[in-house]
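With one protein chain held back, the other chains of the complex are shown just where they sit.
Lettered A and B in written order, each chain numbered from 1.
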Amino acid sequence: MDYILILDILGVIAFSISGVLSSLRKRMDAFGILIIAFVTSVGGGTLRDVLLGLPVMWMQDMTYVYVIIVTTVLAVIFRKKLSYLRKSLFLFDTLGIGLYTVVGVEKGISQELPAIICVALGTMSACFGGVIRDILCNDIPQIFRREIYATACILGGLSYFVFLKLNFPESLIFFISGLVVIIVRLSAVIFKISLPSVYKKDEDIRDYW
Amino acid sequence: MDYILILDILGVIAFSISGVLSSLRKRMDAFGILIIAFVTSVGGGTLRDVLLGLPVMWMQDMTYVYVIIVTTVLAVIFRKKLSYLRKSLFLFDTLGIGLYTVVGVEKGISQELPAIICVALGTMSACFGGVIRDILCNDIPQIFRREIYATACILGGLSYFVFLKLNFPESLIFFISGLVVIIVRLSAVIFKISLPSVYKKDEDIRDYW
Partner (left out) sequence: MDYILILDILGVIAFSISGVLSSLRKRMDAFGILIIAFVTSVGGGTLRDVLLGLPVMWMQDMTYVYVIIVTTVLAVIFRKKLSYLRKSLFLFDTLGIGLYTVVGVEKGISQELPAIICVALGTMSACFGGVIRDILCNDIPQIFRREIYATACILGGLSYFVFLKLNFPESLIFFISGLVVIIVRLSAVIFKISLPSVYKKDEDIRDYW
């Protein structure tokens, strides 16, 4: 369906630009920038496909490769202007993780895996590109410290199975569970919601161990 | 066999808690802690299965997922008390690497791979969860600096093939080569044995290159 393709491309654009920004901060060269943009965009889906033993999606469909290359070149050229796109990029990124979560969940279902594994695959599809980006940039993955991002994907993935139990039609479930991811993330950012921290103030685990 | 399941669960518990400790030290959020616990527990086996082109074990058997989630929640809640479990956790961890080494070796044998590859697969199953944990936490993998840990797995894996040559019955080989891993590791820690260092005192490779 055409609007899914558009969502997918918007997501890839947002992810590529986040990769470009990370790699520019580390003063990488043109090759490094392209690779980081690439793994940020397709790393999560690649890991999912490798774990499932399925063909890797970006080898089957060249759209990803073209969108990433064009986005990266434009983002590097217009890097001084990227901050004007801040809100659009945030929105594209949120649309992207909504879509990728549901796509990941459905790939798990098509392999007849248990619900909890499908939710994990959906979250992985949406979030692990950023994890690989941060590892290659020698940072601790941001997502392990920024709670609502992954939590939105987990909640969206879980809602998929709730709607499935409630016998919603499949094409509807696709959209509303993606929408759950998007609404949770947008609400969390707009209303500055975050999960309660597991740490007490000034707590240091090294004091106990 | 039931006692193998128990060993497996004890190993997963020890690995999960070591992941929780690493992630708490880095002040990760709830999602980060769970992911680190997860990859520490199943990362080695996952890499082995992906390299062999086999289905990934934790997608086939939900026991891993449940044990990891419960262990992680309990370990975070009772984190101030974890140091009282220090010796038990060390023991569970040692039982775990003994078991995973042998399971990895046998998976290699079932694919008719050469002995040296099987030993590598066994060592990888036991040790690479911790390597991925340390990469995600932005540390140099501990195991590359703590010699006897991996060496115990290698010796246990090699002993498997020695016992095989000596025509020991297969079920016996499973246990005694696992036991080799456990005894080597325990002895190394109790008697403070370490392999001779490859470095001379104050030696710095940068002086030569």
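In this text, a contact is a pair of C-beta atoms (placed from the backbone, for glycine too) under 8 Å apart; a residue touches a chain by one contact, two chains touch by 3 or more.
Owing to the predicted nature of the structure, the values given are computational and were not obtained by experimental measurement.
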item	value
Residue of A:136, A:155, A:184 or A:205 touching the missing chain in the full complex	A:136
Chain A residues touching the omitted chain (full complex)	21, 23-33, 35-36, 46, 50, 53, 55-56, 58-59, 62, 65, 76, 79-83, 135-138
For chain B, residues in touch with the removed chain	50-53, 113-114, 116-117, 120, 131, 135, 138-141, 143-147, 150-151, 154, 195, 197-199, 205-206, 208-209
